[in-house]
Each structure stands twice: as C-alpha cells, then as structure tokens.
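Structure, as structure tokens:
With one protein chain withheld, the remaining protein chains of the complex are depicted in position.
Take a look at chain A:
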Amino acid sequence: MSASSLRSFEYLEGLPGTTFNRLYKQPSTALAIFRRMLPHLAKSFVMALLYISHPMPVTDLEAWVRPDGRRERDNAVNLLERLHILAAASNPGKPRAYALTNPFAASLRLALTGGGNHNSFGVPYNMTEEESMSIAELDGFARRQWEGVLGYMVGSTGMNVASDGVTLSQGVKMLLASGGLVEVRGRTVEITKDGFAFILQEVNAQVWTMLILYLQNAESLNMDEVDVLAFLFMLGSLELGLPYSKANLSQTQTNMLEDLGDFGIVYQASPDSSYFYPTRLATTLTSDAGGLRSSSLASSGDSSRGFIVIETNYRVYAYTSSNLQIAILQLFARLITRYPNMVAGKVTRESIRRAVSMGITSDQIISYLTTHAHPQMAKNQPVLPPTVVDQIRLWQLEGDRMKATVGFLFKDFNTQAEFEAPCRYAEEIGVLVWKHEGQRKFFVTRHEQVAAYLRNKSGKGG
C-alpha cells in the first residue's frame, strides 16, 4: 500500500458504520473504494462473492487460498470487515459464512452493469468545439495551481521561488495552517516539519493528504462529510478532457468545486459557469500511484517523469529548470552550478544534517530521490546507489546520539551516606538511570517509591 492510500484508509476506518452505509449507496464510491483501497487478493474475494446468491462458508474460502497465502488471506478478510464490505454471518445450525454487505454489493453490481438512476459517474456537458479545453491546457492549469500551493509553502524558507503569478485563496492558506503544514506568524509563513514531509511526498499522496485535511475541515464549514467524500470519489471516475455539467450537483458539491479549483483539481472558467473540467489530479485520485507518476505532473517543466541522477560520489544532477524543484532539492543538497536545463550539486554531510535539523527524515529524502529518479537511473536495481542510501541514513543517525528520558532528579544530599542509601535502593528497584557520586545527584524514571523510602528514613531518623 502506498502512503497515500494508507492515509485515506486511516481516515475511512475511523468513520462510523452508518457513514459507510450512506457512502456505499453511490456506485461510483463503491467502485472507487474497491479499486483504490483494497489489496489485490481482497478484490478477488469481493468479485467471487459478488454474484453468489447465498453466503460462502468460511471453510470454502479457506480452501480456495493456498496454505502459504494464509497471512494475505487474513489481512484481506480483516480489511474487508473493517471497511464494512464483508460480514461473517453465523446462523444457528449452519456453518459461519461470508457475504458482502448490501449497499456495497448492490452498488458495485450497478457500477459493473450500468443502469439505475444515480448519476454518480458525472453528467457530461455538451459544448461547442472552440470553447473546450485541451488536455495539455488542463495539465498546465493543474500544475500551475498545485505548484503555487507547494511554492507558497517552500517559498517561506527564504529561497526565491517565483510563484508564477498564482495567487492562493484565503481558504487554501487557512487549510494549510490548520493542517499544521505551515505556521503563520504575523505576516511571515513558516513551514513545519509536517510540511517538509508533505513536500517530499508523491503528488498523489500530497493530493490525498490535502483532501483529507479538507474533509476534516468540512464539518466546520457546514458540509456533509458523506457528500464531500462521494463527490471526491466521483471525480476519480470522470474522464480527463471532458466537460461535466454542474446541474445535478448538490449545494455542498458546487461550493466544493470552487475550493478544489484553487488546488488545480478541477477547472472551471468562472464560478458561475455551468460546467467544470476534472484535471489529471482528479482523474488519477482513485487510480494507482503509478498512473500519476508517469504523467507529466510529477515533474515540472520537462515531460519525462524523473529528472534526478545521483552518483556514488554523492554528486546530484537534476534535469529541471523549475524553481520549485530546485528549491526542494536545495532542502537537502548543496547546489553548485546551474545551467539552463540542469542543476548540479552534491549531497554532503552538512546539507543532510541541515535537512534533518529542519525535521526532514532520511527516509523522506531517499523516497524523494527514488520517485524522481531519472529514467536512466530508474533502470538500475536498486535505483539509488546503496552507498549513498546508507550514508544518508548514517548521517541522520549521527544526530540521534542523544536519547531523552522523562524522569526526576534527586540532588542536594548533605552527606555521602545519605546519598548512597536511596541511590542503591533506586538501583535495586530498577528505576535508576544515571548517578554522579561527586555531585551527589541521581536520576530516576519514577520517584514515588524513592520518595517514600526517603520519607520513611527521615521519619525513622528524626
């Protein structure tokens, strides 16, 4: 599971069962959850059970899976139950049997066969040729908006990122601040540790993170959670490059269009127009991350997806002219020269240490380098040179030499004997962390017993 779907999982699993029931009424939602959220084996189970009239006995399902696939089977069944897709019914006199829960099964069947009157796959809008937008234009729009959001965050680090004239709406800025990705201090904006982690993710994961922030804020804006989620899943099932009508959207969903436009997820000519276009960011919401990575959005400026080459001598070459990508790269690499289509630099101990001190982990750096590896590099197995990966990890570990322990310090003992007795006692009960005989100080993780011991002693003495 990729990071993005994990994140959306955690959110979905927290929803109450009734919300699921309402969500699954939309065929597009059922299809999107089936496609995006389920592991591969779970999909096979769902499909096998979809057109069976009677529940499938547990033993039958177990017999279908090979003995060495038991762990995968348990994982799949467990997840299906948590998402309220599969339910084990145990009728008296009959063996325990699995069946799909109803709103989900009915919706998925509708999605597969078509029909019904739910309009959940978007109503296309008829328009003349000259008005329509090309896919390239939509991609350009989506990229501009999304990089505007990222640029707003990165720009706060003091690196000069031209924002390409994109002005972010107040809503987006508030969302970033309330999600803890940036901190607004007066007029300056500072990126947080979470913000750095966010920047280094894949686009798809970033979009999901942002949308879940949006969902969490939805209630405070008087928006219905289910309405919002259903709309997001519907967006995922639309086709790129086609206009869709706004006629049958609910009020909440029409409001959402405006906010999503700020992220570049949908495009509408003006808030009053009667149609909207989903961009690539929207249509790949419910597809696997690979679909998006191969799109032109993952990197900017050039059309190939990866642009970073890193050699075993820690030199980094990035074929990009995007200020945003250069700024991100600068977070953890020392850039030396810049050419019209390429920057060259080096990953050094200082640059990694600086990144770590800003809250970026070595894993994030490595994952960023891997996802944006140049096609020529991506052919290698493993993609990144192992020495570089190891060294980046080691550089981070250097900083982890200190370990903080919460506890209590005892000091100011009058005599050596007075110090030694409780110190020995603390050591015996296993709470002593550190002691210094000369200064007569010692440090414990729990103080209650030691304090009682001292009280007893002083009571006896005096």
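Simple rule for what comes next: a residue touches a chain if its C-beta (ideal position, glycine included) is under 8 Å from a C-beta of that chain, and two chains touch if they have at least 3 such contacts; residues count from 1.
Simple rule for what comes next: contacts and distances are computed from a predicted model.
Per the UniProt record, the chain missing from the shown structure is "General transcription and DNA repair factor IIH subunit TFB4", taken from the list "Cullin-3A", "EKC/KEOPS complex subunit CGI121", "tRNA (adenine(58)-N(1))-methyltransferase catalytic subunit TRM61" or "General transcription and DNA repair factor IIH subunit TFB4". The chain that is not drawn here is touched, among residues A:91, A:113 or A:357, by A:113. Of the options A:84, A:280, A:374 or A:440, the residue whose C-beta touches the omitted chain is A:374.
Check A:12, A:31, A:77 or A:105 against the missing chain and you find that the one touching it is A:31. The chain omitted from view is touched by exactly one of A:43, A:144 or A:173, namely A:43. In the full complex, chain A makes contact with the omitted chain through residues 1-3, 5, 27-28, 31, 34-35, 40-41, 43-44, 47-48, 50-52, 63-66, 68-69, 72-73, 110-124, 237-239, 248, 284, 286-291, 294, 302-304, 309, 319, 367, 370-371, 374-376, 378-379, 381-384, 386, 389.
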